[in-house]
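Removed from the display is one protein chain of the complex; every other protein chain stays in position.
Up next, chain A:
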Amino acid sequence: MNFIASKQPENRLLGPESDTQRTLYPYVTGTSVVALKYKDGILMAADMGGSYGSTLRYKSVERMKPIGKHSLLGASGEISDFQEILRYLDELILYDNMWDDGNSLGPKEVHNYLTRVMYNRRNKFNPLWNSLVLGGVKNGQTYLGMVNMIGVNFEDNHVATGFGNHLARPILRQEWHENLSFEDGVKLLEKCMRVLLYRDRSAVNKLQIAKITEEGVTISQPYSLKTYWEFSAFENPAQGAIGSW
């Protein structure tokens, strides 16, 4: 993705925008978020790492937040853009609450709002550098959707961002089925997160699992996954290696 770093406005229609800059590259990023629908709602998992390039700089970043009464938002990508999105949503939910008319924004509505925001920013060449997962339950309907920085959005029974797309989704395609119990859902998510922990270099072994049901949102305390490094192939990885090139 090439964003031209010049300060001159590209087309004359924009006018003097030479004082403003556009997002060129992300600085502090979060890695994958994985989520799936289960019997009572949505389960979502994300680790608590904020990477500064290749350094795992921040290890207690909460990348999943409840939105209003019915939704849960998980984000990967630039953390500061995620915080900005949370501010937009906070105002959205506040104004929705102030109507005090017995209605409230559901996950589908919030997902649509986010899609509009992300797509419009992308069209101005100033994206919010995130991949967002939005899940929730309202009036018995479970909803799970995803939208990313270029505005691509869809809903599905299980979604993942970043590396999760490549490592977690194949597992979910094999093993997800309708009406997973809570325990099975968590086990499945942990399986995905474990693979990501082994293989994604920006993953940290400190994760949270969030669940949202009709009753509300619960985000677990951070915990670690058990890992196994005693595979014989790892004990002496260089043995049998044939020279160098």
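FYI, a residue touches a chain if its C-beta (ideal position, glycine included) is under 8 Å from a C-beta of that chain, and two chains touch if they have at least 3 such contacts; residues count from 1.
Basically, contacts and distances are computed from a predicted model.
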"28S ribosomal protein S24, mitochondrial-like", "Proteasome subunit alpha type", "DNA helicase" or "Dynein light chain Tctex-type 1b" - which is the UniProt name of the missing chain: "Proteasome subunit alpha type"
From A:Q83, A:N97 or A:N123, residue that would touch the chain that is not displayed: A:N97
Residues of chain A (touch criterion as defined above) contacting the omitted chain: 87, 91, 94-95, 97-98, 100
